[in-house]
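First the structure, then my questions, so here it is.
As you look at this complex, bear in mind that one protein chain is not there, while each of the others sits in place.
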């Protein structure tokens, strides 16, 4: 229900008796300023998460696909901005009224009332647009990591256009836009479901329709690891995401102009932080126990898992509960990664385990600490949004597949998308290791149909 | 005219009828606090751009010059701070009064009035100093990328001292300091001209006086690419710059203490974002069409081009217009890069195309959406500042050249500045590729006079 | 005395006559909001320093230990969060009352008063908890860099638990918690002593008890450099730290709700910046003079030295004095690095020189610009905290050493902790240089007892 | 007599070749990354509006020192495994080795392999 | 008879040498990065207040297998192109190769080159 700001008062949605009083008071200029400023600053932090996803993914793909993933991550953010202006915002927020969709149309700022001294809107319209837009970008970023290393760049960007312009806003209208799920009481504070699992479902259908990277799954269920090329970059990405998440959740208070909001913001940020701590430490402990080594990428994923888990309800738990909610997320991610591998769903960076699995967990965990929500309603939200995204994104992936094509050629996959699509190497000065047998840049040929290879004599390597 | 804060009211410069009323009201303590806080937070974001330039340039130079460019980027920011204290701020803002220059002298904070309860200054003096100082650093950063890979480090830093201490503040006084250009009505909201093209002009004269890197231009007009060594780092740099730009433009509202300012700030940030989107997507499309591949560095440059383009007037366009203004910038950058190469002006990171060309474009584009400006005045501003910087920076470059020397020896250039001047490698653990024929770390000897080589028998490689 | 917020008034500690008036006024809701928001935003910047330390250290260790240092840096921040909740905050702030220690117990938010309209607490409790917690993380980060490349990861994390949960909060209670040092008038504005030199002392005892890396010190006092693997990453880390430091010092005003606080915040941020500039430029000049080259890592350390130096008193100096205070720090660091090497105390990233030496210097320099402090009291603070941390951390290090062990085996040290403890390479795609004679990944065998080598036949390389 | 066999193969064939060789009972080899120039042409790369030719392609060189009688079997195995039928599959060169020493034991000749 | 020519040259000479060799009609070569130790002394580097000597300098090794009669021309070409007249220009070593196979076709001897 959050994110649908009721303009009469900045505090209408905060269920605290003391505020009954405030609800009738007109919004003051100071409140208007602070609410707006919060949207802008917190929105800037959320934008920063695009860089975090970019660095995380650049660190976790092999060096031959690094430039491509960089380009994807920055250009999807560009697409999110343009599409949210062209149709996304209005589809999500304009006249949803308990229904299933907003209206089509360019978005335009309108702050005439505020400039005339009526601050009842609560915040400037651009600041709200900006804050909502950056969330849309985050959903896209989830997809890019999962389908990396084999998808054609323009095909991916076309998918992003539809995701940002149509899929994300329609489902978003159901809860945050004041649609049917919001009426029902579905609670997703900052987007465990609306952002993370939406990205996750779209990534899941994409990964299935694309298929696994060549050589990832060997004979007899063998999983061939394809280690990421730059661990400190992945760590930096995680730090950036962690930082940005303070804005993601903290900004979702949607107000700063009264004491209750700022108290809530403090709680949200403290809980967000401790959920990340819990997720990371739980994942590290789990990996140490299971594998006798601490896989650093699992630790990173654990932190993100904690963050995703708390996102549906960061305002209600105590700090201890936040650690637990995050911690369960951290455990889930360690179990989910090999699970998806067993299903031969090839998720390059662990996006499904982090964003989809923990997005669901986080949403379902809300009723533990929030008496106003029910498992039933939360489940309906998770399922309906899941179903919608699975169907709609599958259609889009398939249309792309049978028109401009989705997957690069096997040769291009072997050479790497950087050379094939960008004509550039990410690290041209460095001698990179191509020793197949070292498991790194491995191309395990048992997965490659010999015929295919013989038919394309030009690009061979 | 912006940046010259008229102390009577925080809103005096915002031309909105409703504010006529506010103009006479005394500045409240809250307004004073918020204005100051905005300067500080937005200034921190602008400072962060120094890191963005550093990472962008570290990613786009060859590995043998990476440590040097890192050092240059962080030390120029140190120089900007010290020089803006020693003389820059006062030259730019103290007693310009419609003239051509401020006064010499150390800057010192003076907030006695505010501490005594008179908030008419509008913000604390240190916060203003800090916000203006970080802009000065940005102008220097533009230069460093363009003249990279061949300039001696101390010579570069000497140039920075003059740029930060003298050239930047003098021209800055003309518009933001309340000098003659501001009286004329020249509009440069956050510095398309005053910051970016100033850096661009200084870089241009530097690049010409220094000459191209050895081997960059072959016989018969052939351009030998020297690819940057670390694309994800360049991408990170672009993300950082994008993030910092919200502060660059958003902070240039110069106020946060009233609703009109915060509405403007929202519009500025949304427009800034969409101009970057437009620039990036236009550049990517353009490159795809021209070269059949998406050059990721062009995409990055496109985003920056969009940002520079909107900077002169981010408050007036609609979102659609912002996309267009940025988009034209993106197209310009794709055309400008080979253009400068044709002129054999060797710009290592594309700083001229981004900051100079789009800085001019952005300034000239203001009248399209801002009725209070004219193409004539804008042109006068661009030309007069251009002329001043060209002349003054040429003098400085030449003085350095004929005293301590500007360019490293050919041998040092071949070995890389990291070994020659820093005595250190940026990536000592990595085996770097020196296969000349691969176009990477290439030293194309047809550009090297044999005699020169024979005369320096000690440092040969 | 700072950091111990007297709830009656947000400005009680700012010694300005004009505020006598304000002291009696009740805290307004706006003041409450702004104070809280300042804690949150500035706290986010301080959290970001954890990433800065991570990148700095990842850049300054050899590639074979990079993944491990990344994991350590992110997980120590997780530990800081959990421990500060479990016992740290209350030990530091609950009922210290001029004494030596607070009380044990979980921390929990309590904002009932504010929600009921009584804003005398001055800020929300979670925001305060968050802001204090991130400082605790910073102290840990100092340790990790110093003892890198040879300490076992779980042993290090156990130490962090004790440091965050017990050592840091106890000594913190003495000054910031309102304990005996604060009663005495000891001044440490943002933690030159309480954070940086605490980390430094703990690192010092750790480095001594661990011993130097194998091969670091050769026969006849020869120092074998082991260059860091990624200079741009180290530079990025420094930029991040610099940025975060604005929050570290600026947030330590502990208030934003009145003009005096925000004026102070402006001064703090400007001084913080110029101290960094001074430190960096002084270190660079010093290195150039001493070694005829500009060692970039010394420049980076110089900037950090300036930041640490100003941290004890960033509110009182003029800008010029801030440059000097930072500049002395920069000189100290250049002298301290070889000094510790002479003592054969192996500090991988220069943490002792930066955080310990300059932490002491900064604390002792406060009386130069702050008449309310005395060298005597400052000295007592430095010595008492130093003594406490030396003793307590030595005990912890030794207990770990004789229980689970502290140092990895010689073989693991040679292979690198990444393979030994994480089972992963930080840069698996890159061919790394193992040419011992190049001084890079060198393992100088004269330091390795032959017997030890023969006894472990399995893991040989 | 001992022979040195140098095989230059496409990088992704390393695993197959290694397996085939070890199946012949050869227990050691030394591998290095090289760049090959040959009939197989390189590719063009693009950087900031300028295209350039990259002539050298990544290849793997496998060095084997073996006893003379093993040579034909090894050649056959390498050729079988490394062959894709397309240009650039690589070469096998054979030359004499006079002496071999195992450093650890000082063993000599065939025993050292 | 076939010969193997190993040329160790300064890295920036690779292009010139490659061009000169291909002009002689040689269509293949294998290149690797090596570090050379020789009369040409290394340089000192500085790290955090301690200087150290780097003895090994980057060099390029070019391996060519050619027919015996081409050897003198190649040696002459390489020497001409790779020579700067200063210490460290490198070496050319020639040795016997007994057998050559083109993996793709199985061709043998001179035809395989």
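As written, the chain order gives the labels A, B, C, D and E, with residue 1 at the start of each chain.
FYI, a contact is a pair of C-beta atoms (placed from the backbone, for glycine too) under 8 Å apart; a residue touches a chain by one contact, two chains touch by 3 or more.
All of these numbers come straight from a predicted model, not from anything done at the bench.
Student: For the chain that's been dropped from view, list the shown partners it touches.
Tutor: Computed over the complete complex, the missing chain touches A, C, D, E.
Student: Out of A:200, A:227 or A:279, which touches the unshown chain?
Tutor: Answering carefully, the residue with contact to the hidden chain is A:227.
Student: Tell me which of A:334, A:366, A:408 or A:424 is the one touching the absent chain.
Tutor: With A:334, A:366, A:408 or A:424 as choices, the missing chain is touched by A:334.
Student: For review purposes, identify every residue of subunit D that touches the missing chain, sorted by number.
Tutor: 4, 18, 27-32, 63, 65, 95-104, 106, 112-113
Student: Which residue numbers on subunit C touch the omitted chain?
Tutor: 414, 419, 422-425, 431, 433-437, 441-445, 453-454, 457, 460-461
Student: Against the chain that's been left off, what residues of subunit A make contact? List them.
Tutor: 223-228, 291, 293, 295, 297-298, 334, 337-338, 341, 350, 435, 437-439
As a convention for this text, only the chains that are shown with their structure count from here on.
Student: Among the other chains, which touch subunit B and subunit D together?
Tutor: Chains in contact with subunit B as well as subunit D: A, E.
Student: In terms of residue numbering, is the interface formed by subunit A and subunit B classified as same (over half shared) or different (under half shared)?
Tutor: different
Student: Count the touching C-beta pairs: is B-C or C-E ahead?
Tutor: Taking the two pairs in turn, the one with more contacts turns out to be B-C.
Student: Measuring centre to centre with CA averages, how many angstrom lie between subunit A and subunit E?
Tutor: 52
Student: Counting only Cα atoms for the centres, state how far subunit B is from subunit E in Å.
Tutor: Centre-to-centre distance between subunit B and subunit E: 45 Å.
Student: Show the residues in subunit A shared as contacts by 2 or more other chains, in ascending order.
Tutor: If we look for residues of subunit A contacting two or more partner chains, we find 30, 41, 230, 236, 422-425, 427, 430-431, 433, 441.
Student: Can you list every residue of subunit D that touches 2 or more other chains, as numbers and ranges?
Tutor: 33, 35, 45-47, 51, 55-56, 84-88
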